[in-house]
Structures are given as C-alpha cells and as structure tokens.
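The other protein chains are all here in position, but one chain of the complex has been omitted.
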Amino acid sequence: MTNEILFYFFAGLAVLGGVLVVTMRNAVHSAVFLITTLLATAGLYLTLNAEFLFVVQIILYVGGIMVLFVFVIMLVNLDVALHQVQFNRQTWVAGLLSFALLAELLAAVALARSYGEENWLFAAPHVPTVTAEGNTEQIGRLLFQNYVIPFEIASILLLVALVGAVVMGKKRI
Amino acid sequence: MIPTSHYLVVSLLLFTTGVIGVLTRRNVIIVLMSIELILNAVNINLVAFSQHLASLDGQVFAIFVITDAAAEAAVGLGIIIAFFRNRQTLLADEMDLLRW
Amino acid sequence: MDETENTAALPVEMPIPGADEIVLNMGPQHPSTHGVLRVKLKLDGERIEGSECIIGYLHRGVEKIAEHRSYQQFAPYVDRMDYVAAVSNGLGYCEAVEKLLGAEAPPRAKVVRTILTELQRIASHLLWLGTHALDIGALTPVFYCLREREEVLKIFEKYCGARLTTNAFRIGGLQYETYDGFEHDVKRFCDDFEKKVEEYEQLLTGNRIWVGRTKGIGILTGEQAIALGVTGPPLRASGVKWDIRKAMPYAAYEQYQFEIPTGQNGDTYDRYLVRMEEMRQSRRICLQAIENIPTGPIMAKVGKVLKPPPGEVYHSIEAPKGEIGYYVVSDGTVQPYRVRVRPPSFINLQAFDTMARGHLVADVVAIIGTLDIVLGEVDR
Partner (left out) sequence: MIQEAYFLLSKYIWQIVDGLVIVAIFPLLAGYVVLLERKVMADMQARLGPMRVGPHGLLQPLADAVKLMIKEDIIPESADRAIFWLAPVLSVFAGMLSFAAIPVGPGFLIADMNIGLLFIFAVSSMGIFGIVLGGWASNSHYSLMGALRSSAQLVSYEVAVGMAMVSGLLLAGTLSMKDIVEYQAHSGFWLVFVAPVGFVIYLIGSVAETNRAPFDLPEAESELVAGYMTEYSGFRWALYFLAEYSNMVVVGSVATTLFLGGWLRPFAGTHAMDFLDFAPPLVMLGVTGYCVYRIPKQTGWDQKFIMAIFAGICFVVTVPLAVVLAPGLAAWKAGVHGAFWFIAKVMGYVYVFLWARFTFPRYRFDQLMQVGWHYLIPLSIVNVMGVATAVVLHREAGWNPVVSIGVTLVVTMLAALWLVRAGERREQTALKSAA
C-alpha cells in the first residue's frame, strides 16, 4: 500500500519533471526540474530496496553533477538565450520519431506478456533474499570482488574526464 | 509489490522524453541534461531488473552508469565552456564548424 | 577547474569566460572602501591589470574656504580633513601660521602639543588596525582597538571638550591649560597600553591566515615609494628611514628618544608591523614627555588679530598617515591668500595602482586598508 503510493508519486514526479526539463525555456528552470526528476528517481530506487543507490544518486547526481550543471549555466548565463527560438527545425520529425519509438517500446513491453511463460514481467518480482548484510555491504563486496576491474577502469575514466575538463576549461592551453 | 513492468514503463517515458530533448532542443546545456535523463531512465531499468532477478549486478551497473554520467558531464560542460568562450553562443545548430 | 578562477570577482559587469578583460567598479558605496572612494579595476579574470581611483565624492572645498576666513577661524576646518587624526592636522596648521608670523609657541605648549599629537597617533593607528583587521575578516580586534581609542578620546574630551574634531591648539600655543590629573591620565593610559599592543599582536602577528592575507601583498619598493611621494608608515615599511619628527624636528620632538621603525619588504604585513611599532614608540614619547612638562605660559604673544607679513611658508609635520604639509601664502591681510594642504592620504593613494597590479580582487580590500586613507582628507 505505502509502496504503491510512493511508487506512483515518484513515478509521476519523475515523468512530469522530465517533460518540464525538455520544455522549459530557461536553462536554470530545466536544471531545477532535472533535479526533481533525479530525486524522484532516487525515491523509485528506495521502493526497489536499493538504499545505497538512493544515496549515491543524491550525492553524485544531485550534489555533484547537477551542481556542475548549474555552475556552468550561471557562468554562461546569457539573457539573449532566453529570447531565441528554443527548438530546432527538425522538431516535428524528431517528435514523431520519438513517439514512434515510445509506441514501439511500449508495444514490446505489452507483447512480452504473451511471450512470457508465466507473464513473469507482470507478476510481482522475486522477493529479495534477506541477508544479514545490508544493501551497502553487498554492493561493496560485488564492486570490489566481481567487478574490481570495471571499477578500476571507471576510475581511470574519471581521471581522464578530470584531465579533459581541466584542459577544456583552461583559458590558454 | 509493484510489477517490474511498471518500472519499465516509467523508464520508457523518461527515455523518450530525453530523446525528444536531445533531438529538438537548441541549447546545448539542455541537450546534455536530456542525455542525463536518458541515462537515468536506463538506471531505473537496471535497478528494476536487479530486484526482479534478485541479483545486485544491476545496481552495480547503475553505479557505473552514474560514474559515466559524471565523466560525461564534466567533459561535456568543459567543451561547452570552451565553445562559449570562442563563439559566445550555446546553440547546437550554430556549432557547424569542425574547427575554430 | 578554471571556472573557479572567474568567480571571486566583484563584478558590475558579469565576467564572461570569453572576455579577457572586464572593468569592475568598487564603491563608492562599498563597505570596505572606507568612505566614498570609487575604484575602477581592470581585471583579467580575477587579476588586477590596472586601476584608477576616482575621488571627489567628499570634496568640501576646504582650501577655498581658507581664503575667506581669518587665520584663527580656519583652524577648526583642518580638523575636518583627517577627522580621525584632528589633533595632528591642527598642529601642522598652527605651526605653519606661527612660522609665517615668526612666532614660536612657549615650551610648555610645545610639550603638551607633543603629548596630544602622539596620543592622536596612537588613536589613529588603533582605528586603522581595527578596520583593517575587520576588512580582512578578523572581527574581534576592532573592539579591542576602539576600547583603547576610547581612553585617548576621553583624555581629549577632558582637555578640550571635543572627542573627534578637537581644535585643540591655537596659533601661538594652547587655548587651555591642562586639566588636573592630565599627567596621571596619560601615564595610566601608557602603562596599560603596553599590554594591549601585545594583545593585538597575539591575535594577528603570528596568525597564519593574517600572514597569508598580508605578506607579499601590495609590495612597494623604496624607490617606487619615493618616486610616488609616499610618506608615513608606507614609506618606512619600504625600508626608507624618513620621519619628519627626526629629520626636521618640530614641537618638542628633539628632546625625546625614539626609534623610527622600518620594514624590509614593503608589503602589507610590513606596514602592519611598522604601525604596531610606531604605537609603541608613541607611547614611549608620551611617557618621556609626561615626566617633565615645563611650567610657564601656554600662549605666545601673537595678538588678537593675526596679520602675518606678506610672504609664503611651507611647514609639514609627521601625521599618523604621513607627511601633512601646509603651504600658506599671506598677502598681509587678516585672511590667508592661499592655503594649500599636502594631505598624506591623497598622495599615498597614488600608490594604489602600483601596489594593486597583479594581485587578486580580494586583495584590494587589504591594500586600501593598509594605505590607511581617510576620504575626508583625500577629497578635502
């Protein structure tokens, strides 16, 4: 019951926020709604029993990436930008194609019902096995044991991104 | 419990919104933000399936996706700053030179 | 990231990352420009490439007023130039006119003048220290400084009834005899003050943040300082041992022992140290003077109506902020033909550009503070 209410609340908020991100004229407003969406998504993670991801989403996405976004928007704040046409010329085509994509994917989900053996996608999911360890410990174990090489590669990726961002940001190289 | 398909639908809607944003908006920063939306939609899927299959690998992948999003945002915004410094514009369709 | 470099500015124009140069206005209504100084800064990111001080917001035509007042009537006006060091201003003017008249104040008047002027130096430096520290973000010293300054002002008040614009001296000597217990008050103040300076130094001198904010900031070499006409503590902090009290003694200074503190680097930190040491030396002078105040008249015979012979005279003294000079031209009437003031704040302010170049915007606050300017004196 609570779970359902929470799910529909967060889902609605996420989708609404997403639509507003795309339609807002002012980039800061877009960013605010993107933050809303990200927080709502974090809420969805909670309904999925992924507490660690909930926190990671807020710390990294909201507290890190979005701060960077807002920072840059403010640095390049142009009043002119507000009076320019916000959508490009391919809008209608792009919109149509996107809706086609949406319809296709929705159909795929809907069709899965008839293909599945026992409609597994639509049944309630497996109850997660309750372990003594919390979600955080389990993810930590996975990250540092099974996925240790991807983890290291990700850290190198971050390092490269860091260097790249610094180089890009430099006034004179 | 909420069926996994519900999560898939939410994720789909977010994904499509993101795609629309990427394809239609002229402001590069909003395009970047739409990409974040797409990545986020993917994450919902990953976590939903992680619960569905009672395996945490999906969540680990979601963490990698977030890492990737961070890297992308840093470099992307760096490029935007560099571009803005040279051209004083943020519009994607004015970025039509291969060099400056 | 490089973005951060652009951020700590105080822009009137928004720093556009693409634009290499921005012009930034600080003041005239800015909390740390000490009055109505407007500084126009040319910035590269946050680095200062050039600056211009725009003054005149407080111009009252003091020099012009002098031409329509008798010599005595003009004396209160000089107090309103450097209103935190009114006694020193008055001393310079009175001595200049005395020089023009060929008169000399009696010894007792000279000693009392010396004591009051040195107390004024302490008060002025205390106010400077407090506000300078406040600008750099230390909230507490200002209250301690004002506490001690209050003691000095009380002595002034007891002596002549006014605390700030004292008009303490008259041409030819003193208007008032010292009050009973004057020596006692000064002595008590001086005795206490020793410990108080230690207190300020404990708060600031060794403080890493203070040193970081002041060391290497606003460097002025000795040659630059001389070329710019800088006087007072900023000149001495640049290593030039020049003090009018020693070089061309006036009042009763030649009777007393004191040192001229100098610095080596000519940065904000050295100027701070020099002023701290000057306060100690002033205290030393006061203590010596209070020991032996000669008895006798306090006024020379100059007459009720002053009519100096035609001629001109330049007289300067060492005010807390530097050399304050009066160039007085007499045409033989009761009013001066022309009075030109050489205000230390005005001339020291010329060094601002030299000192600020290459520093960050946040250092402007420290540099304005270290110059110890009073806009009333700059604009006159």
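For clarity, chains are labelled A, B and C in written order, and residue numbers in each chain start from 1.
Following the convention adopted for this analysis, contacts are C-beta pairs under 8 Å (C-beta built on N, C-alpha and C of every residue); 3 or more make two chains touch, one makes a residue touch a chain.
These numbers come from a predicted model, not from an experiment.
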### Message
Considering all chains of the complex, which shown ones does the missing chain contact?
### Response
A, C
### Residue of C:Asp79, C:Glu118, C:Asp135 or C:Glu323 in touch with the missing chain, whole complex considered
C:Asp135
### Task
Give the residue, chosen from A:Leu16, A:Val32, A:Leu102 or A:Leu158, that touches the chain omitted from the document.
A:Val32
#### Entry: For chain C, the residues touching the chain missing from this view
3-4, 7-12, 14, 31-32, 46, 133-140, 143-144, 147, 203-204, 207, 209-210, 212-213, 215-216, 219, 265, 358, 360-363, 365
### Query
In the whole complex, what residues of chain A lie against the chain that is missing from view?
1-2, 26, 28-29, 32, 35, 51-52, 54-55, 58-59, 62-64, 66-68, 70-71, 74-75, 77, 134-136
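We take it that only the chains that are shown with their structure count from here on.
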### Task
Please work out the Cα centroid separation of chain A and chain C, and write it as a whole number of Å.
62
### Query
Using the touch rule from the top of the page, what residues of chain A touch 2 or more other chains?
72, 75-76, 165-166, 169, 171
### Task
At least two other chains touched by the same residue of chain B: list those residues.
81, 84-85, 88
#### Entry: Contacting residues of chain B [partner chain A, same complex]
1-10, 12-21, 23-27, 29-30, 32-34, 36-37, 40, 43-44, 47-48, 50-54, 56-57, 59-60, 62-64, 66-75, 77-82, 84-85, 88, 90-93
### Message
Under the definition above, what is the set of chain A residues touching chain B in their complex?
### Response
3-4, 7, 11, 14-15, 18-19, 21-22, 24, 27, 30-31, 34, 37-38, 41, 44-45, 47-50, 52-53, 56-57, 60-61, 64-65, 68-69, 72-73, 75-76, 78, 81, 84-91, 94-95, 97-99, 101-102, 105-106, 109, 112, 121-129, 135, 138-139, 142-143, 146-147, 150, 154, 157-158, 160-162, 164-169, 171
